[in-house]
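Okay, structure first, notes after.
For this view, one protein chain was removed and the others were kept in their places.
Chain naming follows the written order as A and B, and within any one chain the residues start at number 1.
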Amino acid sequence: MRFSMLPQVFAQMFKKPFTNKFPAKYTPDSTTKFMENVQNGKTQIIPPVPPPEGFRGKIQYDKEKCIGCQLCLKVCPSEAIEFKPEEKKIKIYLARCTFCSQCNDICPVNCLSMSKDFLLADTDKYSKELTVE
Amino acid sequence: MSKATTKTSYQLPIGPIHPALKEPVMFEFEIEGERIVNVDVALGHVHRSIEWAGTKRNPVQILYLAERICGICSYCHPMCFALGVEKIAKIVVPDRANYLRIIHAELERICSHILWAGVAAHEVGFDSVLFLTWQMREKALDLTEYLTGNRVTKAITMIGGVRRDITEDMHPKILETLDYFKENFEKLRHVFLDDKTFMLRSQGCGILTKEDALKLCAVGPTTRASGVKKDVRLDQPYFAYGDLDFDYVTPDVLTGEVNGDVYDRIIVRLLEVKQSIELIEQCIKNMPAGEIVAEKKIAKLLATLKKIKGEGIGRMEAPRGEVFHYVKLNESDAPYSWKVRAPTYSNILPWIPMLKGQQIADIPIVAASTDPCMSCTNRVAVVHKNERHILDKEMLHRMSVEKTRRLMT
Partner (left out) sequence: MTEYLTPEDLVKSFTDKFQLKIKESHAEKYAYGSKKTEFSQIWMRIDNSIFKDVVKHLFTFDKYPHFAVSSGYDMGNSIELVYHFSIYNGERNREVSINITVELPKSNPVIETISDLIPGAVISEQEKQEMLGVKIHGIPKDARVFISDDFPEGVFPWRRDETGPHKVARNLHGVKK
């Protein structure tokens, strides 16, 4: 059977594409201009495929519930959590976070949870979007 | 040329970073014409001092450090570490947790073997098979994301059990993915094992005899393809493998004879994918009820581990072979000593007898058939007498593809 992949390749031409769609139908000439148009409402962006339940995205912190026990600092593998002694609350640096959600498991009052947010790219490691406090 | 040319052998270094090799490894080949006469191996290019970093962290943090040792066996390293620590602390893992651990391990084995099948096809020149297999793999990764929260770094290990449960409402999705694999397994098998070009390319190539495999302590599918029955899941059953019904996978299950060449390694890996699908089904059917972790309060677990002293060993069968972890705890926060042995390190010395006598164009497929870790790119320098020619990644890959075309005509 010399060309065993040929039937496969032909069948693929008539099927729906397996990959998820790109945000724009055709590649835009300038990405920043495209993003501006989306903000203004001039063009629509094809939304990303939603991640399933239980996806470990950006961490969310409920400040009132936190009691300042510092258990989450003990288990963070990359030391991404900093304790603020004067307020007895924590500050999480997403630039170092490994999204393991171990801090969620150990917290005695359940004030930490993981959202589905994964589009977190930024140029500054310590910008406001990448710190949670 | 009026001068008589004498036949001299010249040195060909390959590596440290090369497309066919997943980990950076430095080879020095001595070649005469196109045949390889001698091979020398040098390692150490991605040494990250992980074991030293592990002696400065507590056991829960080490679980996540261990996960990042390798992307594909990212489930086996923390699990092996947990096995070692559980032996020291005499923690009894609940039955349900053991079955859940098997499901994740077998799912990772399916993902890894299918990825390898695509890479092996790419080395030979069959790019359409690469895309077919990676398309199938996407389904397995979607299932992993649904069960654990992430596609690659699963973070589902905890000392004493697992972190997430698989409830009844998750079963339909798992069974649907398994059905998809069962339907498409025949396609994969047909392309790899019945295709004449593939057979011509891989049979008789890169042979590892049974005696060499035993003496050099090779592990995993590399050694099973040479007829050696070594599989940690059956030799020393961990988790709940002692309850399940399966057997060693050697090439004579399918073809009736054992040659130890690249073709046999393909057979072993494809049969293992089938075996993994059956094991997951058995686990889902027989899953006992109960707890998923021995000690729920992690702070209490850390406090207990801080007080014990002892040494323990964890051994597991990763997709590539036997993963070995040795842990020594000495009544402090961090372990006193931690030794990791990834399976590729045992499978590197067998490259030497496998590559002697082969052609240069066979190097990618033979090296890839033992399934080392991730691929990067760099150049190959060919020193021919006094001139230096640089062969880069495309050139070496092109040589491999051209050999396939020559065989086809």
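Following the convention adopted for this analysis, a contact is a pair of C-beta atoms (placed from the backbone, for glycine too) under 8 Å apart; a residue touches a chain by one contact, two chains touch by 3 or more.
This structure is a prediction, so every number in the text was calculated from the model and none was measured.
**Q** Specify the residue from the set B:61, B:74, B:98 or B:133 that touches the hidden chain.
**A** B:98
**Q** Specify the residue from the set B:176, B:235 or B:252 that touches the hidden chain.
**A** B:235
**Q** If the missing chain were put back, which residues of chain B would it touch?
**A** 42-45, 47, 49, 51-52, 87, 95, 98, 214-218, 228-230, 232, 234-243, 288, 311, 313, 315, 322, 324, 326, 328, 336-337, 339, 341, 345-346, 348-349
Operating definition for what follows: only the chains that are shown with their structure count from here on.
**Q** How many Å are there between the centre of chain A and the centre of chain B, using C-alpha atoms for each centre?
**A** Averaging C-alpha atoms per chain gives centres 28 Å apart.
**Q** Provide the residue numbers of chain A that touch chain B in the complex, in ascending order.
**A** 1-2, 4-5, 8-9, 18, 51-52, 54-56, 71, 74-78, 98-102, 105-106, 114
**Q** Taking the touch rule as given, give the residues of chain B at its contact with chain A in the complex, in rising order.
**A** 57-58, 60-65, 126, 128-129, 132, 135, 138, 145-146, 148-150, 153, 155, 163-164, 187, 190-191, 194-197, 298-299, 302, 408
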